[in-house]
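We show some of the complex, not the whole, and keep each chain where it was.
In order of appearance the chains are A and B, and numbering begins at 1 in each one.
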Amino acid sequence: MSTREQVEALLTKVAGGVNTLYDSDFLLTWERSRPELELVLSLAEALQQMVRAKLPTRVFDGRLGMSIFRDKSTRTRYAFRSGCSLLGLNTEELSEEHSQIAHGETVRETAAMISFLSEVVGIRDDQFLGEGHAYMKEVGASLKESYEAGVLPQRTTVVNLQCDLDHPTQSLSDLRHLMDEYGGLEALRGKKLAMTWAYSPSYGKPLSVPQGIVGLMSRFGMDVVLAHPEGYELEDEPLAAARRFSGESGGSFSVAHSMEEAFEGADIIYPKSWAPARVMRERTRLLRAGEGDALDALEKDCLAQNAQHKAWEADEKKLALTREGEALYMHCLPADISGVSCERGEVTEGVFERYRLKTYAEAAHKPYIIAAMILATRFTDPGQRLLQGLPR
Amino acid sequence: MSTREQVEALLTKVAGGVNTLYDSDFLLTWERSRPELELVLSLAEALQQMVRAKLPTRVFDGRLGMSIFRDKSTRTRYAFRSGCSLLGLNTEELSEEHSQIAHGETVRETAAMISFLSEVVGIRDDQFLGEGHAYMKEVGASLKESYEAGVLPQRTTVVNLQCDLDHPTQSLSDLRHLMDEYGGLEALRGKKLAMTWAYSPSYGKPLSVPQGIVGLMSRFGMDVVLAHPEGYELEDEPLAAARRFSGESGGSFSVAHSMEEAFEGADIIYPKSWAPARVMRERTRLLRAGEGDALDALEKDCLAQNAQHKAWEADEKKLALTREGEALYMHCLPADISGVSCERGEVTEGVFERYRLKTYAEAAHKPYIIAAMILATRFTDPGQRLLQGLPR
């Protein structure tokens, strides 16, 4: 099959169906059905092939994709901008200077003011546990209200570019990478994936990546193992989702307390640092209260606690425990590489280097996933819409 | 009539005429003829309907819209960017770090350097009374010179996104809102509009909104009443224009000194804070002289003066004085809402909430007004140009 024929096959498969993502916000993978996720994955795959075959992907003209980032961002900004551009959207960014998240009238009004000609608002808000997801829901509700009142000519939708609970553009990109590596979703059944904490000399890394990974990968019949030192617990909601999904999908979900145990026989390893949910909650409270001294003390304590777990490093010895000693290493990047970006970190230079270009390929899916989410929330039949644009 | 037919009717009406806005700068509504204003209004209305009907509005390809903002801006930046995008223009922003406005060679050179492939330069410069409009004229003259010398392939035009004298994109958006509310320009004849000062706990709000409103609304046979406490005078030029226009249009223009008097029998109310022209002039002088202590004293005095006028709040009791107790409330947003964004402000929560979504609809016109100004200053026959782009 030519690439063109593959694209047509992929799009024809998803065209004509009922699209329950239309005019809704894409916030958490675990509140989405498996057909909804598969629609996004298929559209992303089709878009990536269309780019390689230089087929046209523009479906918008003269409309905007807005973004709101609560902190500095290079990679996410690029991924959003390039995903939007692929569909013909210009982008604009709302600068939010204040760490205090807006509420009520300020959110409602701002949401309307930046959406008159916007198809989508991408939001990244992962800094404050307990707030990011709530803020995105509030923005979505405001957009719905303004659309229903006739103020907005379209139901501008929200796409979660990372919140305190989930990181769906990352986890779905990671899943697309696994589909490429193993040959589709069905091939993932029975594979063992180890999502493990890893040591990092920095503090306050968000929880959304491990939460997003276990909440998503558990839906495809994989044996998902989450591993971390005691005290580095994640939020309950995504873990509950992972337990429920693993039962439904014929896979399993378990928690281990050593990297070695998690790596044992694993097909896929994802060693990555994060901060304890407990610490992140306290951090949010102290930031809100403006207690600078207590914040410094919290950081110091947390770093001291981290330092006790320097052995949680993905090295050759631990990699040897995985299936045939060559599990697929994954990371959302940038990784803390021992001897490269820090003295001691999440992964040794040798292990990272072996998989370096594969981690780039993993990241390469993100613009397509973002574009696929926009397509799926903005068109009743996105597959048909892309098919229409193909030259005869 | 279908939307498509309405669009064609609107555009056919304005197509084929002599367009005296072509290759000129849009700086002040009161230096523009009524046919010129009606062209902009018709184009804006057509564009808005074209968006709702998903009709193509791209008329440029590969050209830029530049913006220069003298202060932080979310709403204006969005409105300019989305208006430009609608027409197919990319945007770029000139960062002006320094509060000292450039003059002479610096303006001439910069104007040329950012205009080689720019169709329009949108400028917001409302901070310094006596300077914003002068700066825009200087930029316009520089662009004209470079165009006539063959340096620029087009006469890049200037659009005033708010200056010290006028705020034409706001006042024309407000007028479009009134046309929608009442059914066209003619329906505004005899309506009473109360543009009144209102209390705000902040200092230094620009004068361009009230000046722009009285300078524009007086041209359509309305009874325009300006109200403010003693000492909160506006600049002379727009008031003189309002007096002249109200005579010509068969309406009236008067100044009242209480909110109650202005609201009495009003069809439309626009309660909004501003700083006295006298204070803003002094503020400009002190900023230029670098007299920080005197500036602080001026702010303190001005806030104390404001505090004597807390009764200038649009509340239910005053609203009851208006025609049938239900005048249309207008605001350029964001409003200072008592008990919401401040303890005591321009409007009570109850009054604002009743009109909240209408104020959003009022703001929604701005991207179309900006796009209409660009069309009108960049095409000899903008109506025909939009008609050409309609699919057969």
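Methods note: a contact is a pair of C-beta atoms (placed from the backbone, for glycine too) under 8 Å apart; a residue touches a chain by one contact, two chains touch by 3 or more.
Values in this document were obtained by computation on a predicted structure and should not be read as measured data.
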With 2 copies placed, total copies in this complex: 3
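Everything below uses one rule, namely that only the chains that are shown with their structure count from here on.
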Residue numbers on chain A that touch chain B, as the complex places them: 61-64, 66, 90, 92, 94-95, 104-106, 108-110, 112-114, 116-118, 145-146, 149-153
Chain B residues within the chain A interface of the complex: 51-52, 56-58, 72, 74-75, 77-79, 81-82, 85-88, 90-91, 333-334, 337, 340-341, 356-357, 360-361, 363-364, 366-367
